[in-house]
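All protein chains but one are shown at their positions in the complex.
This part shows chain A:
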């Protein structure tokens, strides 16, 4: 069996990739995709822990399912927001979107 640490390292790498995408990408759709990568790295973590610590209960898998459902909902909202930004700015570049400013 593959050791638990392999899964955790993979999960950490995925999380770092996702976070880098969130912080650095200009394109709002890419940011949203990066968020999904972060979510899935967390899912991987949950499933791995569940498998290694309490294999008979499968509670980590249940968590992962919930996270996916919520992620789907979040994408729906996020895409709607991006659509609105696009309609207003004719662009989805986040560096043009600074109306939070004073």
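Please note the rule applied: a contact is a pair of C-beta atoms (placed from the backbone, for glycine too) under 8 Å apart; a residue touches a chain by one contact, two chains touch by 3 or more; residues count from 1.
Quick note on the criterion: contacts and distances are computed from a predicted model.
Comparing "Cell wall protein", "ABC-2 type transport system permease protein", "NADH-quinone oxidoreductase subunit L" or "ABC transporter" against the UniProt entry of the hidden chain yields the protein name "NADH-quinone oxidoreductase subunit L".
Residues of chain A that touch the chain left out of view are 19, 22-24, 31, 94-95, 97-102.
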